[in-house]
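Read through the structure below, which is laid out as structure tokens, and then see the notes.
Excluded from the complex is one protein chain; the other protein chains are retained at their positions.
Showing subunit A:
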Amino acid sequence: MKSKEMKTIELVIGKILRIGVVISVTVMLLGLILFLWQQSGGYPHNRFPSSPAAIYQGLLTLKPYAVMMLGIFLLILTPVLRVVVSIYAFWKEHDQLYVYITTTVLIILVVAMVGGYWIRH
């Protein structure tokens, strides 16, 4: 059954998701505008940055592809953030079982992220 507390959790998660989506879409739109304005991604041979260091370098000079990649990365992080907030919310509700279940999901996600980063390097 859905308790009042559960509804509060879901509303908080909804807000987090909305903020995440709004921020990532804003960054992506900014990247699109920069791209249309410069008529180029800012890199030779239509290349684009995909490592955190390269994206950071590109952001310093506002290269369209760097901004667009940051937007995509923020979008990928949004569901991860939802899982993090869910752990806190379940913990606050003293729902131990779901703290463990949700933490397990987070560990799998972090391992996948670290693994994904190292596969490339």
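As a convention for this text, contacts are C-beta pairs under 8 Å (C-beta built on N, C-alpha and C of every residue); 3 or more make two chains touch, one makes a residue touch a chain; residues count from 1.
Operating definition for what follows: contacts and distances are computed from a predicted model.
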Name per UniProt, for the chain absent here [options: "Sulfonate transport system ATP-binding protein", "Response regulatory domain-containing protein", "Probable membrane transporter protein" or "NADH-quinone oxidoreductase subunit K"]: "Probable membrane transporter protein"
Where the missing chain touches subunit A, by residue: 1-2, 6-7, 9-11, 13-14, 17-18, 20-21, 25, 28-29, 31-32, 35-36, 39, 41, 46, 48, 50-51, 65, 68-69, 71-73, 75-80, 82-83, 86, 97-98, 101-102, 104-105, 108-109, 111-113, 115-117, 119-120
